[in-house]
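All protein chains of the complex are present and in place, except for one that has been dropped.
Labels A and B are assigned to the chains in the order they are written; within every chain, residues are numbered from 1.
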Amino acid sequence: MLAVSNLCAVRDDRVLFEHLDFNLASGQIMQVVGANGTGKTTLLNGLMALAPFESGEIYWQGQNTQHNPSMFKQNVSFIGHLLGLKPLLTAVENLYFLSQLQQKSASVADIEAALKKVGLYGYEYVPIAHLSAGQKRRVALARLFIEQSPLWVLDEPFTAIDHAGVQALETWLIDHAQQGGMVLLTTHHVFNPDFPLQRLDLTSYRPQEYR
Amino acid sequence: MWSSVLAVISRDLKLAFRQSGEWLNPLSFFVMVISLFPLAISATPAKLSAMAGGVVWIAALLSVLLSMDSLFRQDYDDGSLEQLLVSPAPLPLVVLAKVFAHWCQTGACLTLLSPIAALLLHLPADVAWALALTLLLGTPTLSLVSAIGAALTVSLKRGGVLIPLLTLPLHIPVLIFATAAVQAALNGLPIEGYLALLAAFLVLAVTLTPLAVAAALRLAVGG
Partner (left out) sequence: MSFIKRWWQLFEQTVSPKYFYRISERFIPWLTLLATLLISIATVWGLAFAPADYLQGNSYRIIFIHVPAASLAMSAYFLLAICGVISLVWKVKTAEMVARAVAPIGALFCFLALVTGGIWGKPTWGTYWVWDARLTSMLVLLFLYMGVIALYNAYESSATGAKAAAILAVVGIVNLPIIKYSVVWWNTLHQGATFTLTQKPKMPTEMWLPLLLMLLGFYCLFGLLTILRTRNVILERERRSQWVRELVKAEAAKRGANRGL
């Protein structure tokens, strides 16, 4: 369970949002919405401790993540705006390295299975530089099935994915939620009205004026 | 934790093999700069060997600074740096791993090339040996301190040119004592004291610079 209380983010001397509270329980998918520049990426980066928040606390399973960051990080898979893949390495090499980094040593068989699941069977040993943008994003998403973390934090995961891929990704999100996981994502993708989604609108947390 | 560190080292070395231009260029630069001194100043063996310590060390320093921009820039551009910061592995250790892998491509190779430099500058064999030892002990410190500059400028578009400006004053102690060691060897004096001091600088750098680099990287990625 992810709980966030009284978060305030300042970027470049401008307050992006303040007094932000929300909870994300297992089985929930939350979409962060807001116009460009409202702080969606800042929020995700702040949760992952990439950028400090001006004030506020983040709790994972009741424990403050600032006091015990590695405990939190071991339970999260974060795929940022940039994919984090090295172009000169193959898909398998990239995913193997990333799983080592997460301290979850995956076997080659697991990695190949994950790549097959995201539809990249046959592309496992090709350097990433030779794949299309959509294929690269699928490699990045394959991490989710290797690491099997309860919390997925995804920044614009639908970028560059074709129609079939979009359907697949939506299915994966729902499956993950149904198995007790939770997802926090930012995206401009328009979901179906019956998609089980919660919305967090950051513009409502923007300060009217400075005091 | 150590598996993450080893993973970082092996990944960086693997990448280096696949883009050999990245690390060969500074090495060629090193040899070329050394060759410029006889052309520009004097080719007499006596004069060359007298200034050899300084020449080789300045060339080594410039080569290391030249190569430093590549330490974090590619990782920053493709998002790997973000992943390194997000991982549960402690960032200072990851930084040490990256700098070590980078040093293997630069400082270690420079040390191996130093006999050629000694040949070009008419250094006797025992002095060449002393030169190699100073490079072995000094270039890791150069890499570690320059890494601070690399981390502070990685989010800037043309940050690479700033790295020498930011870190050159910090390299002065290593430069002074390494060249003094070569000078002492040339005069037949013992160099253990200088080597011990260079080793002390190295220990200090290994302990403290990863903290500064980690802080600078968090700033670069997080804003």
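Going forward, a contact is a pair of C-beta atoms (placed from the backbone, for glycine too) under 8 Å apart; a residue touches a chain by one contact, two chains touch by 3 or more.
Values in this document were obtained by computation on a predicted structure and should not be read as measured data.
In the complete assembly, the contact with the undisplayed chain comes from B:I176, out of B:L6, B:A125 or B:I176. With the whole complex as reference, residues 148, 152-153, 155-156, 159, 162, 165-170, 172-173, 176-177, 180, 201, 208, 212, 215-216, 219, 223 of chain B touch the missing chain. Chain A residues in contact with the hidden partner, per the touch definition given at the top, are 10-14, 52, 209-211.
Operating definition for what follows: only the chains that are shown with their structure count from here on.
In the complex of the two chains, the chain B residues touching chain A come out as 1, 3-4, 7-8, 11, 14-15, 18-19, 74, 77-80, 82-89, 218, 221-223. Only residues 11-12, 42, 45-46, 48-52, 69-70, 73-74, 76, 78, 80-89, 93, 97-98, 100-103, 105 of chain A touch chain B when the two sit together in their complex.
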